[in-house]
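As you look at this complex, bear in mind that one protein chain is not there, while each of the others sits in place.
By written order: A and B. Residues from 1 in each chain.
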Amino acid sequence: MIALLDNLNYAVAMILFCIGFYTVIMRSNLIKKIVGLTIMQVAVFFFLVSIGYLADGEAPTVIPGAPPPPMVNPLPQAMILTAIVISVSTTALFLSLALKFYEHHGTVDMDKAKEDKR
Amino acid sequence: MKRVLAILFVSALAALLLYAAALLPPMGDADNPTNQHIAPRYLERGPEEAGTHNIVAGVLLNYRGYDTMAEVAVLSAALAGVFAVLGKGRTRIGSTFIDGARVEFSIVSRIAVILLVSFIMLLSIQVILQGTNLPGGGFQGGAAIGAGVMISTLALGFGRTQHRVPYSLRAILESTGILAFFVVGTIGVVSGANFLTYTLPGINEQAQAIARTTMLIVVEIGIGVMVGAVATSVFFALLREKEAHDVDRAA
Partner (left out) sequence: MELSQHAAIYPIVTLLFVAVLIPVITLRKKNWDMPLAGLALLASLVLSAILVPQVRAAGYLSYHLGSWEPPFGIEIRIDFLGALMMVLISAICLIVIVYSRRYVAPARSEGEKTFFFHFEEMEESKRPVYYSLFLVISASMLGFVASGDIFNMFVFLELKAICSYALVAIPGTRLPVRAAIKYMLMAVPAAMLVLLAIGLLYSVTGTLNLADLAERPASSDYAQIINISYVILIVGFAVKAAVFPVHIWLPDAHSKAPSPVSALLSALVVKMGLFGIIRVSYSAYGTHFHSDASFVVNIVMWAAAIAIVYGAIMAIRQREFKLMMAYGTVMNIGYIVLGFALIDETALLGSMYHVMVHALAKACFFLCAGLIISRSGYQTIDDLKGASRKMPLTCAAFALASLAIVGIPPTSGFISKWYLISGCLNTGNIFMGAIILAGSVMAAVYCFRVVYYMFFLPPSNGLWQEVSGEGPASMVVPTWILAAATLALGFVSSWVLPPLRDAIASLPLGA
């Protein structure tokens, strides 16, 4: 438990991940599912950026001339920049699929659409 | 029943993940493996090796530029995917929301929006160009361009905005990201280094540093223009481009 309090950021990220996952599997509304997926993605980004944290570290931008202060790890930040773009792309594609789904069924609810046998 | 199973499953997952979180090295400790192995080199030698004062940009464009190239390709693929799914034809539902919402904005708000959008565009150019030295970069600036176009669409209407950035122009702009990487990478190969090495053939060391910064900025601009165009195109596609265009022309 003490270890969890030390790593509070990690714990919050993991719980957020599970909340997102629960939303994805339990909600039948496609838009809510997309929201759930986005929560999962944000949770992972939060986790990754927390990994790179250094106590009292500054943003990794060097000001020429000044002595460099301790800086946080830039690699996870670069990783999540890449991952954010991927998640945005996935969300855009999923939204367009949801739009198409709505045009076919007149609803974005997957359970209601199942009854639609046309 | 399904709910109970789901709650059990998610709780099990949460227990596993929290267990992992408790075992992880303490957050923010300087002795962590993450702060020992690769990162110190980026922080110490990044500015002179990679040619950027913003070390995140250095990692993104130089040390791990290949990832960024793939990421740019992800954006192109997502745009192609949106086109592939939605197409341009009219579908079963007669009208989308944009057809119904034809509320005219007052002249005051329209002029305010035009002013606002011009400042957003200026800001985005600034963000793209300063990306190598200060927080910012192609992706952020491109997203700001996209936001500007969206605000302008909401206030000025679809037809008037789309007229400024027609499809044929966007198709060219959307290819700039990969194009910049391909050209810069191939220049590296021609000068005898590996792909994506930011270097020019046959110049001395001092000129090399300038060339490297220039090429990094070229890539940043390519990414920025491309992200802006892709954001615009995805937004337009989700509004069902062709229909709205026809509606505006008829009106």
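Convention: a contact is a pair of C-beta atoms (placed from the backbone, for glycine too) under 8 Å apart; a residue touches a chain by one contact, two chains touch by 3 or more.
Only a predicted model underlies this, so the values are computations on that prediction, with no experimental measurement involved.
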#### Entry: Hidden partner chain, touching residue among B:A6, B:I125, B:L156 or B:I178
B:I178
### Summary
Filtering B:A77, B:L134 or B:V218 for touch with the omitted chain leaves B:A77
### Query
If the hidden chain were put back, which of B:A20, B:I114, B:L154 or B:A209 would touch it?
B:A20
### Task
Have a look at B:A14, B:A39, B:I187 or B:V227 and name the one touching the chain we're not showing.
B:A39
### Task
Name every residue on chain B in touch with the hidden partner chain.
16-17, 19-20, 23-25, 32-39, 41-42, 62-67, 69-71, 73-74, 76-78, 80-89, 168, 171-172, 174-175, 177-179, 181-182, 185, 188-189, 192-198
### Message
Residue by residue, what part of chain A touches the chain that was omitted?
### Response
17, 21, 24, 30, 33, 37, 40-41, 44, 47-48, 51, 75-76, 79, 82-83, 86, 89-90, 93-94, 97-98, 100-101, 104-105, 110, 113
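Operating definition for what follows: only the chains that are shown with their structure count from here on.
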### Message
Centroid from C-alpha atoms only, then distance chain A to chain B, rounded to Å. What do you get?
### Response
17
### Query
What residues of chain B sit close enough to touch chain A in their complex?
2-3, 6-7, 10-11, 13-14, 17-18, 20-24, 26-30, 34-35, 38-39, 42-43, 46-47, 53-56, 58-60, 64, 67-68, 71, 74-75, 77-79, 81-82, 85-86, 91-93, 133-135, 139, 234, 237-238
### Query
Can you list the residues on chain A that touch chain B in the complex?
1, 3-4, 6-11, 13-15, 17-18, 21-22, 25-26, 50-55, 57, 59-64, 68, 70-71, 73-78, 81-82, 85-86, 88-90, 92-93, 95-97, 99-100, 102-104, 106
